[in-house]
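Okay, structure first, notes after.
One protein chain omitted, others in place.
Note that the chains take the letters A, B, C, D and E in the order they are written out, and that residue 1 is the start of every chain.
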Amino acid sequence: MSQTPYVRADRALNAIRPVRITRRYTRYAEGSVLIEVGHTHVLCTASVEERVPPHQRGTGEGWVTAEYGMLPRATHTRGSREAARGKQSGRTQEIQRLIGRSLRAVVDLKALGERTLTVDCDVIQADGGTRCASITGAWVAVHDAVQHLIANGTLKASPITAQLAAISVGIVGGQPHLDLNYEEDSGCETDMNVVMTSNGGLVEVQGTAEGQPFSRAEANALLDLAEAGIRQLMQAQSAAVAG
Amino acid sequence: MSQTPYVRADRALNAIRPVRITRRYTRYAEGSVLIEVGHTHVLCTASVEERVPPHQRGTGEGWVTAEYGMLPRATHTRGSREAARGKQSGRTQEIQRLIGRSLRAVVDLKALGERTLTVDCDVIQADGGTRCASITGAWVAVHDAVQHLIANGTLKASPITAQLAAISVGIVGGQPHLDLNYEEDSGCETDMNVVMTSNGGLVEVQGTAEGQPFSRAEANALLDLAEAGIRQLMQAQSAAVAG
Amino acid sequence: MSQTPYVRADRALNAIRPVRITRRYTRYAEGSVLIEVGHTHVLCTASVEERVPPHQRGTGEGWVTAEYGMLPRATHTRGSREAARGKQSGRTQEIQRLIGRSLRAVVDLKALGERTLTVDCDVIQADGGTRCASITGAWVAVHDAVQHLIANGTLKASPITAQLAAISVGIVGGQPHLDLNYEEDSGCETDMNVVMTSNGGLVEVQGTAEGQPFSRAEANALLDLAEAGIRQLMQAQSAAVAG
Amino acid sequence: MSQTPYVRADRALNAIRPVRITRRYTRYAEGSVLIEVGHTHVLCTASVEERVPPHQRGTGEGWVTAEYGMLPRATHTRGSREAARGKQSGRTQEIQRLIGRSLRAVVDLKALGERTLTVDCDVIQADGGTRCASITGAWVAVHDAVQHLIANGTLKASPITAQLAAISVGIVGGQPHLDLNYEEDSGCETDMNVVMTSNGGLVEVQGTAEGQPFSRAEANALLDLAEAGIRQLMQAQSAAVAG
Amino acid sequence: MSQTPYVRADRALNAIRPVRITRRYTRYAEGSVLIEVGHTHVLCTASVEERVPPHQRGTGEGWVTAEYGMLPRATHTRGSREAARGKQSGRTQEIQRLIGRSLRAVVDLKALGERTLTVDCDVIQADGGTRCASITGAWVAVHDAVQHLIANGTLKASPITAQLAAISVGIVGGQPHLDLNYEEDSGCETDMNVVMTSNGGLVEVQGTAEGQPFSRAEANALLDLAEAGIRQLMQAQSAAVAG
Partner (left out) sequence: MSQTPYVRADRALNAIRPVRITRRYTRYAEGSVLIEVGHTHVLCTASVEERVPPHQRGTGEGWVTAEYGMLPRATHTRGSREAARGKQSGRTQEIQRLIGRSLRAVVDLKALGERTLTVDCDVIQADGGTRCASITGAWVAVHDAVQHLIANGTLKASPITAQLAAISVGIVGGQPHLDLNYEEDSGCETDMNVVMTSNGGLVEVQGTAEGQPFSRAEANALLDLAEAGIRQLMQAQSAAVAG
């Protein structure tokens, strides 16, 4: 954040960045989606495996889980490779738990049957909001994997119960901003990640005061912004899966 | 959660569990607090070290960080020991990041000077709400460590800018409940952890739909409950530090 | 150790520190004991699991094992958390192997049947002699877990064949001392940990010359002291389980 | 490999797959190249850091190193994520050592000065030949990073001494084949990876009999094929850097 | 490498070092061979286990695999112990993969039946060429383990299809040298490890330009040297197994 007060120059405070969703980005995954939200680019692949983790065995229910990673030079300066360091950071684990939990909120595990959908979200380029872009893209990848299972006769109907998308919002320079980029995210007073379904239900709300605590009024303003942004992301998802 | 609808028997839906805060629980730590919230018991110790992690060196600012652990048999059935497994779970890392971030919201790092306060939160017995009890107890431990630094002349004034406490709330059987115990936490539709300062500011809000997504109205009802509960926890903290 | 010759001030050279054994210290473990030996406080919980490790499967015999840990700020200065470092130290492994081996000397594994008793010894506060206090407390925790199995009809009779306790002894300033505290332990010439049964049998004798080698006469003097001390610890155990 | 003898259908035995090299594929790396060789797609980024590993400190020489990774679903079935498993496989380490060693053969470390070029080769999609595509793409990424250092005045002249590219060749069904895809690579009798410079010098030759040992005549036929293929790859590199 | 041009003093450029193969070096392994090639000494033991890794289960085929290690003070200065560091280096993994792959080229896995031969190659003293000595010695250890299985009636006939040996060659000071020692290996321009069978077939060729790239003519000269050297190693093997 610069010393002079930050002024967002490229769009209105309540505008999201340009979104592009490319399906079938790679050949082998049952669902493979590149989502670009501004300069944040995430490859989301959904893989089907005909088995479930131990805690679901014999329950008749399936499982949906996610893994998250960032290429070492997705960012301004090179970060160390987690595989080389020999462990995933706390941040990585927190994010992949969030993605998996969010997806499970819109998949009927009973209807999925005893199989696992694993979504890999790998950040190719990062400019803020990577966990939200991951969730929004992952939903499309899961959609495509489910279509694949229907097409090959494994499933009769889709176990997906609603659309799902996520966006970050924050207070920057005292003003609520929608869809923070990296510079805004690093300099904001408060940021909040919001995950919602197309039925208007909240799935996750994670608000954090980075500097100054935030008020209930600010929380409400941020949630209003997020709702509007998520509705636009869902239109992009709908357009993509119709394409 | 039993099949018959759950009815909280031991207290009103908007009541917190009995809270007991014992200072100077162990001899050596600069701050050492046992906090008991119902059957959840957490030992919080604050340790002072006269050095800071690399990212703070030479800035003139200090650091506050936290580590979290659960004794293997704090719970109904024995969990594996993280030290023996050779790594901390994603859940553990998520919680200790939350505790550290929350504490930093009420400590002026510049006023602390180039030293580190490390708070260890070790769960002796767990009945839900361990991360919230950790934060509430940790604040008292930090308070005591700061008093120690003032008493020995290291600090002139306290770098603590406000009181801090946390509580969990959730929708159980369609009803908002304050301060969930383990049974309620496992069976709830939505749970939310709220961290606030004594100035009424929100520091963290983490709401998660475990089953059903939640509405804005439900989110507001939960935040109202949480605010009332946190105010009671802060009275317990004040009584303890006055003691 | 101070430069001036050390003189034990708080008790006679052949006296043990005050011992307090609190049963049912936590709610969930089948046996849960806080043992305090002077300023050394260890929580020992015994957990029952209805399975055995691979080497005992199908033998009709059970297993007794132990894990040991120390809270980071149990000591004068904060030690690093083994779960965070990602491995248990050699010292930790040595101690937990000793505790498990000692307990197996007084449990008839055939009479226990194919189940495992896992004893967790977690040091809350450390002032020397933590491994010995762990063994002494662990025996009571195992006793209580066995009573639990008898009470619920799993076992007809106790598989425990004798009482078990342990104490440290050492040569400090040329004089044999019973039950060393941390200061004495760090400064002694020789220290010895002795584990015995109520039948007077030795289970473990581990004598180590820290500085000067020790003579057979010294070894015998230390064993005499240890025997007397262990008899007192067993009285404390008996009183506790009678309580 | 199918039971009926394999016949390559899409191109001549001595033809390489279509190659596409896209520079500036991501925004932040000093060199960022997506190389596509048939269905094998690798993202190669070169990062500049103004320090060297310990073994080069104070020598006045720089260092060039590489890391390699494969996205979990780059392949037909999902592989486990190395960061989650907590270690890089032997295959991964072997490949990244090969890439780094090869690049160092065409960079004058003295002329580079005490700085490090780290090339990350991340496989987005894999259809055989990923280590060779990584080397061919990495050279372009290093070229671009060096141009960046010249443009910003850090270097006066390029420390790159020659062009570098790599290709796999193998005996499939008794016949030498150039540029094996995954199916050919899995079913071949012998495969060989060849790394060469634009001066015609061999940098690495790694020939492996998967089934049947190979003769000197076969080795020579494979090297002839490889040389021709590498010349075509170098034309693609030249066209790309001229673009 | 000294500053003055290196001149091999102890033997002709096309001579191998003295080779000594001692069978039954240790008592318990089914095959146990100490191979000494000049000052390089490697203990190769072959162990039989009546089970196979998952990928071979139920195929009716066996498996041959290798592990490699170097004692910390096998070398001029002490290296760190891989067990203490908690992981095998990339070099170690590369070498043990090479040894296993090479041995499998001369063992008929179907004829071996569903059992595993594990060869441990532990370097007692290292003076260059440890991977080649390991392969040459490992073949004798496998031979002895197979003889053991024939002697006890487990196998009717040997599944070994040919002899196998390996040698390093390199360009030192512009001249091809056979069987490099440590000093030559560190200072050479190119080195090549060659693995061959007694049928004259190549199993592995790994040529690496350490400094200067190498020409096809140099590669051919090195392969000629290697073939001659390997023939001598095979005579030593034959003499040993006849002994």
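Just so we're on the same page, a contact is a pair of C-beta atoms (placed from the backbone, for glycine too) under 8 Å apart; a residue touches a chain by one contact, two chains touch by 3 or more.
Note that the structure is predicted; figures quoted are calculated from it, not measured.
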| item | value |
| --- | --- |
| Neighbouring shown chains of the undisplayed chain, as defined at the top | C, E |
| Which residue of E:108, E:122 or E:224 touches the chain not shown here | E:122 |
| Which residue of E:21, E:37, E:52 or E:74 touches the chain not shown here | E:74 |
| For subunit E, residues in touch with the removed chain | 26-29, 32, 39, 41, 43, 45, 47, 49, 67, 69, 71-78, 81-84, 86-88, 92, 118, 120, 122, 124-125 |
| Touching residues (missing chain, whole complex) on subunit C | 87, 90-91, 93-94, 96-97, 101, 105, 192, 196-197, 199-209, 212-216, 219, 223 |
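Methods note: only the chains that are shown with their structure count from here on.
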Remaining connected clusters, assuming subunit D were absent and nothing shifted: A, B, C | E
| item | value |
| --- | --- |
| Intersection of the contact lists for subunit B and subunit E | none |
| Same or different contact residues where subunit D meets its copy subunit A, judged by the half mark | same |
| Listed pair (D-E, A-B or A-D) duplicating the B-C contact set, over half by residue number | A-D |
| Where subunit D and subunit E are represented by their mean Cα positions, the distance between them in whole Å | 28 |
| Intercentroid distance (Cα basis), subunit D paired with subunit B, Å | 51 |
| Interchain centroid distance [CA atoms averaged], subunit C/subunit D, Å | 59 |
| Residues of subunit D touching at least two other chains | 86-87 |
| Pairwise touch network: line, ring, star, complete, or other | line |
| Interchain pairs in contact, sorted by label | A-B, A-D, B-C, D-E |
